[in-house]
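The other protein chains are all here in position, but one chain of the complex has been omitted.
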Amino acid sequence: MSFVLVLTTASLTSVGIYLITSRSLSRIILGFSLLSHAVVIGLLAAAGPAGQAPLADETSAASSANPLPQALSLTAIVISFGLTLFLLALARRQQAVTGDDLVEDDLEDRRIRQSSSDYRSEHP
Amino acid sequence: MITSDSPILRTSVNVISPLALLVATYLFFAGHNKPGGGFAAGLVIGAVVILRTITGLQRDIQAARILSIGTVIAAGVAVAPIFFGETMLDQAVWQVTAPVLGKIKLGSALVFDLGVTLVVVGMLTAAIEGLGGTHYPVEEEF
Amino acid sequence: MSELLGILILGPFVSAALALGLRRYSIMRDALTVSSLLVVTVSSAFLFYFVNRDGTYVVTIGDWHPELGIVLVADLFAAMILFIALATILIVELYSLFQRASVWGANPFLVGPVLLVLTAGVTLAILTGDLFTLFVSFELILVSSYVLLTHQGRPPQIRSGMTYVVMNLFASTLFLLGLAFVYAATGTMNMALLAERIPELQDEVAWGIGLWFLVVFGTKAAIFPLFSWLPDSYPTAPTTITAVFAGLLTKIGVYCIIRFHTITEMNDLGPIILVAAGLTMMLGVVGALAQNDVKRILSFHIISQIGYMLMGLGLFSVAGVAGAILFLFHHMPTKTVLFLVGGLIESSSGTSSLDRISGLASRRPVIAALFAVPALSLAGLPPFSGFVAKLSLVDAGIQSVSVPIVVVALFVSILTLLSMAKIWLEVFWGDRKDIGEPYKQTSDLIGWRYKAMVLTTGVAVAGTLVIAASAGSLWEMSVRSASELMNSSYSSQVLK
Partner (left out) sequence: MILLLLPILLVSCLFLAASGNRLGRLVFPLAAAPLVVTFIWGCSQLVSTAPSAEERLVWVSGLSLNFIFQLSSLASLMTVLVSGIGICVFMYSFGYFSDDSQGLNTFSATLLLFSTAMLGLVWADSVWTLFIFWELTSITSFLLVGHKNTYKEARLSARRALLITAAGGLCLLAGLLLIADSAGTTRLSEMGTAEFSSTAAVLIMIAAATKSAQFPFHIWLPGAMAAPTPVSAYLHSATMVKAGVVLAALFSPTFAETGTWKTVGLFFGIASMLWGGIGALRQFDAKLILAWGTVSQLGLLFTLLSLGSAKATFAAIAILAAHAVFKAALFMVVGEIDVRTGTRDIRKLAGLASSMPITFGVAAVSAASMAGVPPLLGFAAKEAAIEAVLKLSGTQDLIAGGSIVVGSVITVAYTTRFMLGVFSTPSQEAASDATPVAPQSVGMSVSSSLLGACSVIGFLILPKVSTWVKSAAMQLNPEAEIYKLYRWPGLTTAFLVSAAIVASGLVLGWFAEKKIVAEAKPAGARFADLSVSTILRTAQVITGKMQHGSLPFYIATMAITASVATMPFLFALDVEPIYWSDSWAQTTLAILAIISSLTVAAVRTRLSAAIALGFVGLSITGLFVAHGAPDLALTQLLVETVIVVGFVVGLGKLAHGFPQVGVIWRGVRFLVSALIGFAVTAALVASASAPTGEPPLEAIAEKSQTVGGGNNIVNVILTDMRALDTLGEITVLVVVAIGILALAKPRLPSIEREDAAKENVI
């Protein structure tokens, strides 16, 4: 397993998490893009050593890179691509509703947190 | 919105469009033997649609219809073998000689890939509509 | 049988595509949606029957060897859960058909096709014998749920939708990373091969993989400490959508945990799972007690009851896993029905907030009766299905001499009853409040639609009673499924 690829996976995950724990949906989207890069690299790292392109008529199975994770990665890339676009749409909707792209706290949760300090003892 | 009515841009997009379609066709048919395939082809066509939409050349592509047709084709290829007594998603292969590409194996996998391409195109069309790259108000009702 | 699985796997895809094409022709679209759901439900009933009679059925898709292609595995566990899941979706779709004239209903253009995609995802997740296909089916389920949750575009939905989407996207990322770990360690994604190869791994690596997937599936299943997203997002969706989510989504997570962790022999993780189970059921019910909204109370209950299912798994005995399976089977329809009743409450009162409803039992006694059955069942009271499920779990716990979890489980069930009583006291009893003027215009109390909604719910409640009545054979099947999972017959059946 190539340590460089492991490190790339880990660093992209780290930066991705850093961005995704932000309140701004734009940064979350950026973070999510980085995370999807990270997992693809991770899959490739798990697949074994690099090699030639897996074209059956040009290379032997031994000298080419493992094709299966590539196929899986391709699927993963396309899915993340779709979901990133969906997040963008969500961010735009949020922008249309509130004027910015910040993820707000849940109102009901906040209400309960506050009311736990002034709870009426006579609760039916 | 990043839209433009600039004639230069329009002209260049008009020139690029058929070229890109050619590239997409190549990618689509080569895919089974060379790098390429339905996704790549779909993405190229989708990019063209995006460009044409942004420049206002394209107005009335109905994303939902393309999506629907694409899925029906892909799912249809998946279902078809059942009617021929095979397990689902069993692919059939035919040998065909085509110009430029030479002798190629055409499979039902290629039809499946066509579905994939259409879905990617439809999805990008919907995305550019939804993300506001259009001149006109969105009328697609969902 | 191959045809049957073909219908089950591909039917929803095809009909989703067609329904999308027909979206403007409402009658054809709805007829297509309902009839295809009916077809897959009936097919799954047949599958259930055949698998119960003949044993596990395996289909290799496209005739590829399991090592190369994807296999579908319909064992008894899968067949049971698949049937009940599809039946649940069918009921909800019927209900949503009647509800749509109001603001509480979801958008008809979209719900049909997307619900079918969700169905496809659920079917695939239950039947697949491949870990990567499981990922794809999770994405199918999730993307449908994202769209169903946010499609109305109301501010609270967008807000909670963000939490929901981002949490789940992160979970999907972790899933893919987990796939990388598994592939590096075993060189395969086929679950039957994994069942052979993961136990052969060095213990620490196997545990690491087990824990990682516990986190991955646990996020979908909303177990401690990963459940916070659920009560924030579920209640904001239209009722029918919440009902589907409540009955299915988390349960698919539980299904995967049970499936994955039993066939890969993660018995060593039992104590950790039990701790998570205890905390999940405890904190879930505590959360429910703190809420003031019917839908939010019910949402927290989902979490609490996930804890029970996890408890059964954590015991890692045949009785425990069987209990978990029975609980899963009973919980899916019962919880969904409860949310449908929640929808009736909302439709007839204009709100689901406890502060604003009271005296509903005298105004709508039928709703009260429809609420009581699933509520008592979920609180684990006899003679309903929840009692059998709870009894089997507690019995398994006593057999395994896991006293703390048994005590927690019993204590939680009294708190569950307390929170159900809270709904009952505030919503159904008390001064009769008539529906507020602003809500009258938007309520569903328009003639036959309301009656049809009540009727659908009534049929569903009757269905849960049927489950209770047939608990004997269901328990026997659960035991059989559990022993299949526990005695590693999975891989031998798939790879034969």
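The letters A, B and C name the chains in turn, as written, and every chain counts its residues from 1.
In this section, a residue touches a chain if its C-beta (ideal position, glycine included) is under 8 Å from a C-beta of that chain, and two chains touch if they have at least 3 such contacts.
Treat the numbers as computed from the prediction; the structure is a model and nothing was measured.
Across the complete structure, the visible chains that the omitted chain touches are A, B, C. Touching residues on chain A toward the chain that is not drawn are 1-24, 26-27, 29-30, 33-34, 37-38, 40-42, 44-58, 60-62, 64-68, 70-75, 77-79, 81-86, 88-93, 95, 100-103, 105-110, 112-116, 119, 121-124.
Seen across the whole complex, the unshown chain contacts chain B at 1-2, 27, 31-40, 43-44, 46-47, 50, 63-64, 67, 70-71, 74-75, 78, 89, 91, 93, 105, 107, 109-110, 112-113, 115-116, 119-120, 122-133, 137-138, 140-142.
In this section, only the chains that are shown with their structure count from here on.
Viewed as a contact network, the protein chains are fully connected, with every chain touching every other. For the pairs A-C and A-B, the larger set of C-beta contacts lies at A-C.
Work out the mean CA point of chain B and of chain C, and you get 36 Å between them. Inter-chain spacing, taken between the CA centroids of chain A and chain C, is 25 Å. Between the Cα centres of chain A and chain B there is a gap of 26 Å.
Along chain B, no residue makes contact with two or more other chains. Within chain A, residues 82 each touch two or more of the remaining chains. Only residues 33-35, 39, 120, 123, 127, 130-132 of chain B touch chain A when the two sit together in their complex.
On chain A, the positions that touch chain B within their shared complex are 53, 55, 57, 74, 78, 82, 85, 88-89, 92. Considering their complex, residues 64-65, 67-69, 71-72, 75-76, 78-79, 81-82, 86-91, 141-142 of chain B touch chain C.
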